[in-house]
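Every protein chain of the complex appears in place save one, which is left out.
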Amino acid sequence: MNEILITSRLRYEVTERASFAFSIVAARTDHQTVTKETIDLGDDVAWTMVPYGSGTHQLLRLTVDPGELDLSYTASVTVSAQTDRPDGLDEVPFDEVPAEVLPYLNPSRYCESDRVGNFSFRLFGDTPAGYDRVKAISDWVHDNLVYESGSTDGSSSATDVLLQRAGVCRDFAHVAITLCRAIGVPARYVSGYGIGVDPQDFHGFFEAYVGTDWYLFDPTGMAQSNALVRIGYGRDAADAPFATLVGRADLLEKEITVASDGKLEKEPATASTA
Amino acid sequence: MNEILITSRLRYEVTERASFAFSIVAARTDHQTVTKETIDLGDDVAWTMVPYGSGTHQLLRLTVDPGELDLSYTASVTVSAQTDRPDGLDEVPFDEVPAEVLPYLNPSRYCESDRVGNFSFRLFGDTPAGYDRVKAISDWVHDNLVYESGSTDGSSSATDVLLQRAGVCRDFAHVAITLCRAIGVPARYVSGYGIGVDPQDFHGFFEAYVGTDWYLFDPTGMAQSNALVRIGYGRDAADAPFATLVGRADLLEKEITVASDGKLEKEPATASTA
Amino acid sequence: MNEILITSRLRYEVTERASFAFSIVAARTDHQTVTKETIDLGDDVAWTMVPYGSGTHQLLRLTVDPGELDLSYTASVTVSAQTDRPDGLDEVPFDEVPAEVLPYLNPSRYCESDRVGNFSFRLFGDTPAGYDRVKAISDWVHDNLVYESGSTDGSSSATDVLLQRAGVCRDFAHVAITLCRAIGVPARYVSGYGIGVDPQDFHGFFEAYVGTDWYLFDPTGMAQSNALVRIGYGRDAADAPFATLVGRADLLEKEITVASDGKLEKEPATASTA
Partner (left out) sequence: MNEILITSRLRYEVTERASFAFSIVAARTDHQTVTKETIDLGDDVAWTMVPYGSGTHQLLRLTVDPGELDLSYTASVTVSAQTDRPDGLDEVPFDEVPAEVLPYLNPSRYCESDRVGNFSFRLFGDTPAGYDRVKAISDWVHDNLVYESGSTDGSSSATDVLLQRAGVCRDFAHVAITLCRAIGVPARYVSGYGIGVDPQDFHGFFEAYVGTDWYLFDPTGMAQSNALVRIGYGRDAADAPFATLVGRADLLEKEITVASDGKLEKEPATASTA
């Protein structure tokens, strides 16, 4: 069990009345407990916290007039992942995939899994199905993509990245998700905070559904699984950007810190749920 | 109020054990009431009905061994859409879009709304916001695409169709959804049955969120809005194909009939909810 | 007849031995005469001038060791376009297109004319074939794209630009070329210098083959046709970038001036060859 301390600060110059939806607040899950938390927007800014979409995570929403917006978030989060022996985590046959998990088999904007079926089967068709296959996919992504800031933008999808073989954390996650779905494994995008992310920023990784739960993978290899705090979930990064904005505002500052309150336990040699 | 009678029959030759998820059952909504319904798969086939994803609609799931699968569905559905004066249906500002509706502003696999922002603003930026703008988008799609069987396939997205200017019902819906989202209007894909669809088949259309509800549009112009029965909802057609299949089976027959039990009322000159 | 004075200066910091191929020298054509010209690279840099590809234009090639590279080009060019009555310039039927012109009917990297056949026929199928149709295409591009620096990059093709409706001069040319080829009119990319290009830089425009010759169009509307000097020709911008470089060098300065030696004649209300 690890206690992870998070601070994130976002400052904007709002030049026209603007509405924001932020995904920056640590998720509440069976394995992730928020023990302390503050949201500070000053006294004059009203905000609401609402569940996004079907309730996968929380959005912080607010609308402000021109001026400076200064948002500080701090949290202390205990991550106590259930760990399992990877060899006990089988791939779930299609007729046993829970109906609420089925959407995560579909292609999405940044994860066009319908386009890479042969590709995924060719690379991973002979790997034993289950956790190990997802691990093989995540490792392949780690080994075959180059992490390169600025190599992609908001319109870059997994197929773009597969061709250019370079991207940032969200791209690594998109490619892994795409290869998983293409071979029949439900996979979803997760945004979050991670110790070791360099440069320190919001992070993106993914979860795959094997056995009877969602298991976590970070194909960038930047953070070990027990050093990751989840914020939001979705079909791809479009569902969990740290900020969506309608109006006009410039981001002046984004500063994230993520730290352990003590010695971070060594990553267990086991699979780990969300 | 119209009573619509539906029969759909699907026959498959299953050559290897196969699992199916069908989206063929009429949705239950505030404005669509199923008064009679039969699902007939013979005595030997066990099936379950489960809510897809976050519960948008029902999936009929079953797994069968090799042999023939013969599925008959009949329903009698009363459509009593709430109708409203279009000019009372304003566009919803971003900060008032309900959080569960927000995902329908995002780009999706077949609706890459992030790529056509300028395009949509250029065409529809000057149209009064609200129901009329969505109507203008739906009409533009009707006027600028050619309905042509076989012109697209399962990998064709709205941008492909916008370039080639030809497609089938799902493509018409995808383009309209994409232009709506690009200009800030939540829109979703709807599969269903429609009187007048030619050739008679499953149909695809869309809904946009204006005022405080989802309103219906069929950019193909094949069916009037009170002659449409909803089956499933989603970000795009990937969420509501009539059948998803894992295993091996050939479709031998697909026969759909959709009829009114009497004289179909003339379409009201008003907006109509789902 | 206009005399156009050109200076272009390019300075690079070469950090690893580098080979360059420059397309910056005014083309020699029946209607464009270079009356004075200097190429200055200092005394120590050897260079050659060679015809590119099938001889469409001249490349200035050189290889240099690390250090500064300072290239100055000046020219005085007389443009005496043959002008014709547009209504006498018919579209050339396929079997009369000269064999050397046929490649300019094919799709190319940045001009995927095979993808927009319906689109082009829908928009321009009813316009009288010939010069007027190309003019209609060029005007449509001018009216429907927004000139926006930075909106595209080296991988942006005509279909990308058609969807986002924004681009720079090369994109305007690519879209027009694509729509021409899609409707059966040979069209090629031309790089050059233009009086009135703002900000002053190398320019990109296009020529279409009608009647029995290539006629010039600038869909950006920045320069009138008798104020344009051709440098290079190609299927698209890939064939005539101002510089191609293998090695490592940073562009320190690019300064272009294009001026008339006197009063620029008013653009004739006629078609104008290359």
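In this document, chain identifiers A, B and C correspond to the written order of the chains, with residue numbering beginning at 1 in each.
Just so we're on the same page, a contact is a pair of C-beta atoms (placed from the backbone, for glycine too) under 8 Å apart; a residue touches a chain by one contact, two chains touch by 3 or more.
It should be emphasised that the depicted structure is a prediction, and the values quoted were computed from it without experimental measurement.
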Remark   = Shown chains in contact with the undisplayed one are A, C
Query = Of the residues listed, C:N2, C:Q32, C:S108 or C:Q200, which one is in contact with the missing chain?
reply = C:S108
Request  = Tell me which residue among A:R11, A:R115, A:H142 or A:K254 touches the hidden chain in the full complex.
outcome  = A:R115
Query = So which of C:E100, C:D126 or C:D250 would be touching the chain we can't see?
reply = C:E100
Request  = Please give every residue of chain C in contact with the chain that is not shown.
outcome  = 19, 21, 50-55, 59, 61-63, 93-95, 99-100, 102-103, 106-109, 111-112, 114-115, 154-155, 184, 234-235, 238-239, 246
Request  = Spell out the interface residues on chain A facing the chain that's missing from view.
outcome  = 115-119, 122, 144, 146, 159-160, 162-166
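Simple rule for what comes next: only the chains that are shown with their structure count from here on.
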Given chain B and chain C, the chains that contact each of them = none
Ask   = When chain A meets its copy chain B, do both sides use mostly the same residue numbers (more than half shared) or mostly different ones?
value = same
Remark   = Distance between the CA centroids of chain B and chain C (whole Å) is 46
Message = From the mean C-alpha coordinate of chain A to that of chain C, what's the distance rounded to whole Å?
response = 45
Task = Send over the residues of chain B in touch with two or more other chains.
result = 115
